[in-house]
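All protein chains but one are shown in place.
Now for chain A:
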Amino acid sequence: MTSIGTGYDLSNSVFSPDGRNFQVEYALKAVENGGTAIGIRCRDGVVLALEKLSTSKLQKNGANKRIATVDRNMGVAYAGLLPDGKHFVSRARDEAASWRNTYKGPIPVASLANRMGSYVQAYTLYSSVRPFGITAIIAGWDAETDVDVDGVVGSGPSVGSGGRSKGVKQGGPYLYMIEPSGSYWGYYGAATGKGRQAAKAELEKLELGSKDSAEWISLEEGVKEAARIIYVAHEDSKDKDFELELCWVSAVNGPTGGRFEEVPHALKEEAERLARKAIEGDDDEEEEGKMEE
């Protein structure tokens, strides 16, 4: 990178002559060194999955969980500097609790993403702090309600001063990803960390973003795809052992009862078995493909 040695990359919150903040870009490098994390927004819920690379055989299996619950219907997965992730989660929990205190209800996923985006952005404003070395994926389910809402963009005024749209459906599954710069977007499928390129390529093959939500993949398919994608993303660092972490959230009448929680053991095992099979199958297919040509 041409930035090295120019002096504009030594302190946070400093603009370079072409308007960049290099410390934020370097923070992104820290993210890219971490294990892969993905999120999939499905028809009836959201899945988060994580590749947890093990640094030592002496680690306790099944301990050291890295996908965190923020509120009962919402969770976070992150890639990058793990202590920064814990800091992020801790702040997210404070935001969710403070929202409950003020509004007597759970924070909508979009609002949490907004607040956390602002919080992360604040760490790009001062030279006395450094940006977060993580990219976080937030998943949650907002309770569904049919309400009349004010001035939906594009609907045009029909009643009253600002216009009012009748029976607009709110709530459902939501997925957001926040970067070290503080910028965030809603996603159908999100991937970050070392294996994000491979993961993104796989996510793009899924039926996620179509107009008609009935066509989206189901939550259970999402779980299986998530496991498979993490296994695919791990192919590049095959030599290292890893543990798969899988969490999901659905509506109150769905399999998680409206809670963000770990995918049950039996389903996770099944998803991992299919993932391993798919990867071995891939190799076979390639060979078969060549034969046909």
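Heads up, the rule we're going with is that a contact is a pair of C-beta atoms (placed from the backbone, for glycine too) under 8 Å apart; a residue touches a chain by one contact, two chains touch by 3 or more; residues count from 1.
The rule is simple: contacts and distances are computed from a predicted model.
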{"item": "Record-based protein name (UniProt) of the chain missing from this complex, from \"Trafficking protein particle complex subunit 6B\", \"Proteasome alpha-type subunits domain-containing protein\", \"tRNA methyltransferase 10 homolog C\" or \"Light-independent protochlorophyllide reductase subunit B\"", "value": "\"Proteasome alpha-type subunits domain-containing protein\""}
{"item": "Option touching the unshown chain, where A:S128, A:T145 or A:N253 are the choices", "value": "A:S128"}
{"item": "Touch criterion as defined above, residue of A:P83, A:G209, A:G257 or A:G281 at the omitted chain", "value": "A:P83"}
{"item": "Contacts of chain A with the absent chain, listed as residue ranges", "value": "1, 3-5, 9-12, 22-23, 26-33, 55-60, 63-64, 81-84, 86-87, 90, 123, 127-131, 133"}
